[in-house]
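If you scroll down you'll find the structure; I have some questions about it.
Of the protein chains in this complex, all but one are displayed in their positions.
For clarity, chains are labelled A, B and C in written order, and residue numbers in each chain start from 1.
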Amino acid sequence: MIRSRHYTPAHEDFRAGVRRFMEKECAPYRDAWQAAGRTPPELWRKAGEAGLLCTKMSPEYGGGGGDLFHCLIVLEEQTRICFNELTFYLHSDIIAPYIELYGTEDQKRRYLPKMATGEFVAAIAMTEPGAGSDLQAIRTTARAVGNGYRLNGQKVFISNGQVGNLIVVAAKTDGGAGAKGISLFLLETEKAEGFTRGKNLKKIGCKAQDSSELFFDDVYLPPEALLGGVEGQGFPMLMRRLPEERLIMAMSAVANTEEAVTETVAYTSERKAFGQRLMDFQNTRFKLAEAKTKAVLGRVFLERCMDAFIEGKLDTTTAAMLKWWTTQRQNEVADECLQLHGGYGYMMEYDIARRYADSRLGRIAGGTNEIMKDIIGRTL
Amino acid sequence: MIRSRHYTPAHEDFRAGVRRFMEKECAPYRDAWQAAGRTPPELWRKAGEAGLLCTKMSPEYGGGGGDLFHCLIVLEEQTRICFNELTFYLHSDIIAPYIELYGTEDQKRRYLPKMATGEFVAAIAMTEPGAGSDLQAIRTTARAVGNGYRLNGQKVFISNGQVGNLIVVAAKTDGGAGAKGISLFLLETEKAEGFTRGKNLKKIGCKAQDSSELFFDDVYLPPEALLGGVEGQGFPMLMRRLPEERLIMAMSAVANTEEAVTETVAYTSERKAFGQRLMDFQNTRFKLAEAKTKAVLGRVFLERCMDAFIEGKLDTTTAAMLKWWTTQRQNEVADECLQLHGGYGYMMEYDIARRYADSRLGRIAGGTNEIMKDIIGRTL
Amino acid sequence: MSHPYAQTGLPTALPYTDEHAIFRSSARRFFETEVAPKQAEWEEAHLTPRSIWKRAGELGFLCPRLPEQYGGAGADFLHAVILAEEQVRSGAIAPMYTLQSDVVAPYLLQYGTEEQKQRYLPAMASGDCIASIGMTEPSAGSDLQGIRTTAKRTKDGYAINGQKTFISNGINADLVVLAAKTDAAAGARGVSLFLVDTATRGFSRGRNLKKLGQHAADTAELFFDDMRVPEEALLGGIEGRGFPQLMDRLVEERLMTGVVSVAMIDRALALTIQYVKDRKAFGQRVLDFQNTRFTLAEAKTEAAVLHAFLEQCILDFMAGTLDPATSAMLKYWSTEQQNAIVDDCLQLHGGYGYILDYPIAKMWADGRISKIYGGANEIMKDIIGRTLGGRTR
Partner (left out) sequence: MSHPYAQTGLPTALPYTDEHAIFRSSARRFFETEVAPKQAEWEEAHLTPRSIWKRAGELGFLCPRLPEQYGGAGADFLHAVILAEEQVRSGAIAPMYTLQSDVVAPYLLQYGTEEQKQRYLPAMASGDCIASIGMTEPSAGSDLQGIRTTAKRTKDGYAINGQKTFISNGINADLVVLAAKTDAAAGARGVSLFLVDTATRGFSRGRNLKKLGQHAADTAELFFDDMRVPEEALLGGIEGRGFPQLMDRLVEERLMTGVVSVAMIDRALALTIQYVKDRKAFGQRVLDFQNTRFTLAEAKTEAAVLHAFLEQCILDFMAGTLDPATSAMLKYWSTEQQNAIVDDCLQLHGGYGYILDYPIAKMWADGRISKIYGGANEIMKDIIGRTLGGRTR
């Protein structure tokens, strides 16, 4: 079987640490956090202490100085205990890079070290009720007042919206300028008067990942809240980050696809019906052969895209292909694997039920798969 | 199993006669006619004599005075010998009704009796190189000259284009009037100066069904060639006929789906591999169970639509649903059944190979399935 | 007249009368006003209250097909169809009235002794007795012959030992129609059905199982620890009839599954068509995208095909001619399509489709079990596959 070729012994040590953390600090609390609909602040502190946060960030700012594979390893290990809703990747690998790449030196010094320790938990607020994948249609505004801004508007589906205390908000600084009028702001929630969080949305799966509406009612932002210090840079900043973000979504999709197959092979190898193992039925073997093929192809394509990304050669179109293909296959494989579990597959104590419920999100989040196809279709 | 509930003893007698005709007059020559790319004129005369043509037409004009089920029976029996390209249905049930329903009394008297005997073999010329499903975009013109017309233009994919000697041609009598500018003309090819037939197009399947380009170079049409005697009626005439035409396509699709299953059940019940019958493999049984389910659902839906049609209640949308669903399933089932035949499935001496090649046409002809979905989508 | 939820203008083939229309509108009122608004509350509780069972009984919505002497209204099968359709249409997954009315009650009516019928059926029709079926075991899902629960002869009855799982209504149930082996050596012929009162000593309920969806419907494990039941608890009074009894009932159960699945499809389509008309993206209605229109056109066609097939199956069932393979086709195809269509519809909702405030999200999670319950679809294909052969005309 084709295997990953990228791990150094240091990576494997890191994996062992992550696995210990997942088993000791996360697995026992999974059900409780899912029931609560959120993860507790202590978890983030502990994760910071254990070196699980901001693994790619420069050590200069308190990060781990690692690479893309550290992010993959964290995702793989949380997938193994079927805890897809842990949002360390969002905090560390999606949001922190905005500040590290685009922030002023002051912004970096102020936020990055505390993100690495988990004192700041970050969220990113782009989507609005009337603008899902259509970023240019956002209506939240940041109006210049004095030498600061007043933020007004509403966001929806914001992951870490309940637990986050540092929110990157996309807003229009120039209502007339289309894409060029969008800026990003760093909002510290503790000081923000006029900022309120809506209810924690109930989702099909990923239940410990809080997801909220956020409301901004004339929230004052000081001038230093403007990411990078220059207005109108929000759209290109977001666009440039998309390939990596989609790569990260694909990592989770591929890891889940593999785990679903592995679990189902184990289940069907033990469980009997009509006097033989489920695995002894040709239908079971064929369905799992199809699923395994999808898992292997996804892994190979993912690793190829990671290689390209590291070389600076992953384009938007290829990342869009990777995102829709792997999330689509993840969902198909979870569905087939659930089916092979029979009635148990519908019971939440079986991981496959959770995997199935979780998997449905991938085809929607991070730009729906229709948006991905649209991106690809435009390049024909 | 759900069975057809519509056949009277008279229908069964008719079926027996059709079956004899198919076995005696068609089956032995199938390969030769496929190699020739067309059916001979004698076949049409014999079919007329045997009462296989124009079964639904009023006896007043030499027809059989039958119903929609006569058309179905002919299609079922030709399907049984895997001879989908016999175009009796086109001549009898698609084209003759234009004249019977819309023609002047003179036109009916002139053409219908000879269509019933097979002296006239009919074709209908709508599609043009630049206008497939988009009828309003046709460019063929019939310009009024004196008290007749001059026909100029080009048609493509015309079934019976080589063997037909009576062609119903759609042309613009008023270039500016859009849909309202289209008229239908009855063209007798023997007298038509300026009319030429292009080459007989080679197709993937349905090889004995000739399909041609037709060219009209200033062909003179007398005033009595105008179907119904009034200009500009072509578009509504065509539109009103669509549900029945799609119903007929679905008949063929359903009959082929059923036959493919039946043949494959027989094949897999006899053929052995790895020490057991193919049918003993779970994969074979499951694939055939899926195929059979599609066949049965198609049959039930078809018969329901036929009932509705007879009551005058089959609307365009439902007919579009029926057409795409049954042709899509026909193609899928043919593909699965071919696969279960292994290497033999690729050999033209096995009917399943022909059925597969033939089946591909159904998703395109008579309005592509995308057009069908567009029609349905407009009614949401 | 077309079916009220038809996907096309095709007239219905079912013999609906004015009386059915009145029944439908009162059922609709009941589900819309008394059942659907409570779903969220019952989901939290993972249980429906007994009061709503009683209420359905009062209104004649439980077991209406039973003869009047047993508390029913002597209604025809179409009443069962109407109740199932209206419950689905209202968005209410629970209570599982159809389990009571269309699955359990027919066992008693068809196979029970007169005494058994008198004892249970009127109480089931009134909602005083909530019933369930105890078939599935931890080690035997669709494989009925593999059950391990035993009923051993005692002096004056039976001692039952074993365990059941995935039992719908399991927490609420007063009565369990229980499959147990009376003769371990006799294979299928060794299975008998018992009418088990859940107040009996030796009976206990396990956890209310946490499911992927259908949260308002209780699903439990049941345990039988030397539970003693009298001879009269044996359904029909003769041992070894359990397997054919179960088999005989499956055609109707699959038919009801089809009714529910087709109704789910209708509901998903109605919700989604409304959503894509209201919702805008990139400056146009979501409906205006070709992908949306094609996806919904395909779904609507599948729904239309299924309506025709379901109606045919209902007619055949009412005529007594619906066979196992055809009912298996209906169960397999309708549940596959239900899942595929609800999945497509969810996708057209974008991010909202994953949020449980939107009914389509619940329908997705609730509906997944349909490819498994009532005999997994693999079992359906097996049944169809066994009957292949012969020409269809």
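Operating definition for what follows: a contact is a pair of C-beta atoms (placed from the backbone, for glycine too) under 8 Å apart; a residue touches a chain by one contact, two chains touch by 3 or more.
Given the structure is predicted, the values throughout are model-derived calculations rather than measurements.
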Touched by the hidden chain, restricted to displayed chains: A, B, C
Residue, one of B:110, B:203, B:240 or B:313, that touches the chain absent here: B:203
Candidate in contact with the missing chain, chosen from B:30, B:304 or B:360: B:360
Sole residue of A:246, A:292 or A:363 that reaches the chain not shown, by the stated touch rule: A:292
For subunit C, the residues touching the chain missing from this view: 289-291, 294
Touch list for subunit B against the chain that is not drawn: 127, 130, 132-134, 137, 156-157, 201-204, 211, 272-275, 281, 283, 335, 338-339, 342-343, 345-349, 353, 356-357, 360-361, 363-365, 368-370
Touching residues on subunit A - with respect to the absent chain: 1-4, 76, 258, 261-262, 265, 269, 279, 282, 285-286, 288-290, 292-293, 295-301, 304-305, 307-308, 311, 313-315, 317-318, 321, 324-325, 370, 372-378, 380
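Convention: only the chains that are shown with their structure count from here on.
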Distance between chain centroids, defined by C-alpha means - subunit A, subunit C (Å): 38
Rounded Å distance, subunit B centre to subunit C centre (Cα mean): 43
Contacts with two or more other chains, residues of subunit C listed in rising order: 378
Junction residues of subunit A - those touching two or more other chains: 281, 283
